[in-house]
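Removed: one protein chain of the complex. Kept in place: all other protein chains.
Coming up: chain A.
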Amino acid sequence: MANFLNEWGGSIWEAFIQTTQMTLISLAFSILIGLPLGVLLVLTRKNGQWDNPIAFTIVNSLINVIRSVPFIILLFFLLPFTKSVVGTTIGVKGVIVPLVVACAPYIARLLETAMLEVSKGVIEAYQSMGISTPKIIWHVIIREARSSIILGLTIAIIGLIGETAMAGFVGAGGLGDLAYQFGYVRFQPDVMYAVIIILIIIVQIVQSIGNLIARRLKKN
């Protein structure tokens, strides 16, 4: 055990940091893009506040199209786009773009579902009080949906952690890459086992924290 830690501890720690970095940065950008998209889906749908079939169909189909492409293919398909956005296609920087492209629509969908659960009645009550739509979105819809939103984001984070495993293909490192490069390619299964155990622990922790926060926010 001590030998193993001496030999691999550094690499595993480094990979852990890389995975965390990729996950958190992509998550932040994905929320920035996904939340407005989710809100747009809720508002433009039939009988929404900004009922607009054209806008809804465009956003809705776009999300479906992106979500149809497996991440590994999206990663390669987006290479030219990635290059034009961040100037490189490799490293952590190079993998953030495809991660965000894959994750933002997913988050939009999860948040849409969460926000649709908010009672139409409360929204109507706030409209009847002369509150503007932007304020209703933030202070009523997102507020009331916050518990479900956190649960949705928890699912998105876990999905992201999985997708970062493929970041190795563009040289971004991370836990998944470590397990693949050493565990599989160089045939050192103990590295793979160690990584798997670490991933399991991370996912357990993320889910538990997500559940805890969601419960706290629910207040009923």
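One rule holds in what follows: a contact is a pair of C-beta atoms (placed from the backbone, for glycine too) under 8 Å apart; a residue touches a chain by one contact, two chains touch by 3 or more; residues count from 1.
As a working rule, contacts and distances are computed from a predicted model.
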{"item": "Chain not present in the shown complex, as UniProt names it (candidates \"Ligase-associated DNA damage response DEXH box helicase\", \"Cell division protein FtsX\", \"FMN reductase\" or \"Methionine ABC transporter ATP-binding protein\")", "value": "\"Methionine ABC transporter ATP-binding protein\""}
{"item": "Sole residue of A:I25, A:I155 or A:L217 that reaches the chain not shown, by the stated touch rule", "value": "A:L217"}
{"item": "Among A:L40, A:V140, A:A179 or A:V206, residue touching the chain not depicted", "value": "A:V140"}
{"item": "Touch list for chain A against the chain that is not drawn", "value": "119, 121-122, 124-132, 135, 139-140, 143-144, 146-147, 217-220"}
